[in-house]
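Worksheet: one structure, shown below.
Complex shown without one protein chain; remaining protein chains in place.
We just call them A, B and C in the order they show up, numbering each chain from 1.
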Amino acid sequence: MNEDAYKNIFLTMLRIRQTEEKIVSVYAEQNMRTPTHLSIGQEAVAAAVCQALEPQDQVFVSHRCHAAYLARGGCLDAFFAELCGRVTGSSRGRAGSAHLSSVEKHVFASPILGAMIPVAVGAALSFFMDRLPKIAVVFFGDAAVEEGVFSESLNFAVLKKLPVLFVCENNLYSTHSPLSVRQPPSPIYERIRVPELLSRQTDGNDAVRLYQTVSDLIPRVRQGDGPAFLECLTYRIREHVGPLFDYDRGYRSQEEVESWMERCPIQRLQEFITGQGIMTQDEIEEKRKEWSGQAEASYQKALKSPWPEGNTLLENVY
Amino acid sequence: MNEDAYKNIFLTMLRIRQTEEKIVSVYAEQNMRTPTHLSIGQEAVAAAVCQALEPQDQVFVSHRCHAAYLARGGCLDAFFAELCGRVTGSSRGRAGSAHLSSVEKHVFASPILGAMIPVAVGAALSFFMDRLPKIAVVFFGDAAVEEGVFSESLNFAVLKKLPVLFVCENNLYSTHSPLSVRQPPSPIYERIRVPELLSRQTDGNDAVRLYQTVSDLIPRVRQGDGPAFLECLTYRIREHVGPLFDYDRGYRSQEEVESWMERCPIQRLQEFITGQGIMTQDEIEEKRKEWSGQAEASYQKALKSPWPEGNTLLENVY
Amino acid sequence: MRTLSYKDAISEALVQAMDNDPDIFIFGLGVDDYKGIFGTTREAYRRFGPERVFDTPASEGALMGITLGAAVNGKRPVMVHARNDFMFLALDQLLNNAAKWKYVYAGKTSVPCLVRGIVGKGWGQGVTHSQNIQAVCAHVPGLHVAVPSSPYLAKGLILQALQTDGPVVILESRALYDTVGPVSEEMYTFDFGKAHVCRRGKDVTVVATSLMVPEALKAAGILEAHGIDLEIIDPVSLQPMDERTIIESVKKTGHLICVDNDWLRCGFSAEVAAVVADQAFGSLKKPVKRIGWAFSPCPVSKTLEDRFYPSCQNIIETVLHLLDRDVPYNKECALTTDTFLGPY
Partner (left out) sequence: MRTLSYKDAISEALVQAMDNDPDIFIFGLGVDDYKGIFGTTREAYRRFGPERVFDTPASEGALMGITLGAAVNGKRPVMVHARNDFMFLALDQLLNNAAKWKYVYAGKTSVPCLVRGIVGKGWGQGVTHSQNIQAVCAHVPGLHVAVPSSPYLAKGLILQALQTDGPVVILESRALYDTVGPVSEEMYTFDFGKAHVCRRGKDVTVVATSLMVPEALKAAGILEAHGIDLEIIDPVSLQPMDERTIIESVKKTGHLICVDNDWLRCGFSAEVAAVVADQAFGSLKKPVKRIGWAFSPCPVSKTLEDRFYPSCQNIIETVLHLLDRDVPYNKECALTTDTFLGPY
């Protein structure tokens, strides 16, 4: 068993959670003028997958992108500064939450559904052509598979046996629309399967299983067996965009949300971590405070950071 | 056994073949200034499928659309006139070959790959909403399944259980590109399958089997079981666009073309028809001449027909 | 007259049209959810239920083709995009198929359908949620394209669209959704191809689209105090375009400023300038001016976003420049008050 890996995954999840909880607590202050899609409840996916990556691998993400940014070790100061529109942000205030990136850590997000899927395939094509041992990973939601570009990209990747891992975070909803009004009842990982594709489904809230699954898939992808698809069953706890709860809005029940809160991936891994003696409850609490404090510090630092100069508006258009 | 049906299918195929052979023989005259994709060798698909349709059903087609137009009983005079750009053409000279239509017979073609697939689904949606016992059929090539709009349309049709029959004429090539450079090796009907979809493959040059297959599928589609997908294995004998043979061009061998000529769907059905005593060889030869004569007559009539008036250019833009 | 917000005017138009015409249905991502496309499809869903107002998969390309296929069969679909930026995915179907259908099939069938797209603005919508697809739609023959600037026009245009024999694109401005104005309770239509003279004036013609209309009117109010009299024309529909009204106005004033909610390059503002430079050339006293977005993607940061968008103040400065005037107008009044608090 890989104690270090689980510990890292756990710490990453904790860091994502504490960072996003900070956003929750300050979003109403209107310092973050950027529509923000929180990953609270879905942290295990990014944390476990990224744990299995190498530093040079590339990661492409949808609108719900904070978790992957943080899991890859994206800079926290640059994160809060970007959300606050400051020039110290990772994109100097141009991108906001939805187009978040860490060029250093090879993470790029776009909120157009499905948009990053072919980009990941193109990255993988370049690795293949240049015979580099890198892989591309793309995270997307259950709605992105409804975009035609998904199947086009999958076909191309399978055809060329490209090193790309497709990770579908199936949280059962697209905004407020349940899967049942968008797709037939069969599971996504079966429906999108083609005979030549490695396609799996896993509990997206079980970091241990998730990590085992990706640890099996990724070496195969990397060594040239072709792409793999992984459907992770998970759940978004907060509203689609913004920091609030929304179970009073009619599209899902409080019971449903609560049942998923009980399956909290952090809680679950925490039990495992403490049970295995990898960390103690106290150590964890300390870490929780540490990440929380770091988030607060980065946020405060962002607020003291300068705004972009108006006359830089046209920079980097060409 | 349905003698009438096979006879009709056979006559339809013969009519398509004789009509297209007329195009072959006159294309060099430059009276048909319109890029033309012949169905020679693929006639069985349109003929058998359309035989199983009701008059009010709707048919949508790709660039390779003559066979469906003729199989539905589209007017031959209007066909040649359209190819010759005359005002008596089915679209008064606006459409040419690639956008051929017979509004009366509910046939519409477009050469943008995949373009008609969602349109067929939209037609089927209207039948469903209006509780009409009609179905929509869409014919497309093996390349159209590579367009994202195909999988989007399939998902929507399956989700809503719409009465649409997807007919893929797999002739192994997209222009000069073999399937192997465009798609993984597994068969299309398996690769695009989702558990909720009726998906079949059939020999597209065997009109009898084809008719049996669609006779099984269409009632299910019509009665609300949801859409069906049918892959028909067939082969284009002439060049992709235009009237010539092209086995000297390197992308496919003469042997391959000839082996498919031996599997000519018309020849095959003819043996069946004569063997079963449905028609005699003489009756068939007479029909062959009749269709050939009709094609020649319609072509000559087209050439004597008026051109569209220049001042009607802007008609029907709005 | 009764007043209504822009979004409620849209909602009312949809409900009234659906009441009259059972073939109308509304579909698109989230049209039936509790937010109901910022309130515009909520009432229709309540009244007509899930058979006529229904959610869809995220498949913009196919959905446009589905719209077309249903329209050809006598339905009258209303396809909704919460951001018109998503319509880039639907352009093949919209431009290669829907816009050409009637023409290429020689007028034997038509395509009565409405595509609603919302143009985002502000609060960090960012590079992919704040664009305007109007110029692309107006460039290609076959579509009606309209951009309502007021609740009154929003209702009239939607009702017009829902009785038009062809594909219509209506691009609404998210920033106008809460603006209020007089709207008759009756059903009424506002013709495509008819501009709306929002203010008569004699000194400068300002052609302003969508959310730039209120900015232009504000500018006119401020300049009036200084004896400068703007004529404000809202083209309302970009295709067909009411060239006549604009030309007549410029013939009177001798000055044109076109203020668009878009990039300038190959945009609708260029078209207005070109039409005027041709057909009202003899009356023009000064260069034709255009005001629009900075030529960059729309950034998130507020300091940059504020620079990206033109405002009332740009209009005033341009007018003063054209007229060679320098007046001490109240710059405070000319600020755009942005009350939108996100997220979309």
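The rule is simple: a contact is a pair of C-beta atoms (placed from the backbone, for glycine too) under 8 Å apart; a residue touches a chain by one contact, two chains touch by 3 or more.
On a predicted model such as this, the values are computed, not experimentally measured, just so you know.
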Absent-chain contact - pick from B:Thr12, B:Ser153, B:Ser174 or B:Ser298: B:Ser174
Selected from C:Pro57, C:Gly142, C:Gly181 or C:Pro310 as touching the chain missing from the view: C:Gly142
Touching the absent chain when the full complex is considered, from C:Ala270, C:Val319 or C:Ala334: C:Ala270
Which residue of B:Gly41, B:Gly74, B:Gly122 or B:Gly148 touches the chain not shown here: B:Gly148
Contacts of subunit B with the absent chain, listed as residue ranges: 30, 33-36, 85-87, 89, 92-99, 110-114, 143-144, 146-148, 174-177, 181-183, 241-242, 249-251, 307-310, 312-314, 317
Touching residues on subunit C - with respect to the absent chain: 61, 85, 88-89, 91-92, 95-96, 99-100, 103-104, 126-128, 131, 135-136, 138-142, 238-239, 241, 263-271, 273-274, 276-279, 281-282, 284, 286-290, 295-297, 299
Where the missing chain touches subunit A, by residue: 58, 60, 90-92, 94-95, 99, 101, 103, 108, 110, 112, 115-127, 129-130, 136, 148-149, 152-153, 155-156, 159, 315-318
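Simple rule for what comes next: only the chains that are shown with their structure count from here on.
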Chain contact graph, described as a line, ring, star, complete graph or other shape: complete
Chain whose Cα centroid lies at the greatest distance from that of subunit A: B
Rounded Å distance, subunit A centre to subunit B centre (Cα mean): 46
Averaged-CA centre spacing for the pair subunit C and subunit A, given as whole angstrom: 36
Whole-Å separation of chain centres (CA-atom averages), subunit B against subunit C: 42
Contacts with two or more other chains, residues of subunit C listed in rising order: 56-57, 59, 61-62
Residues of subunit B touching at least two other chains: 148-149, 152, 155, 159
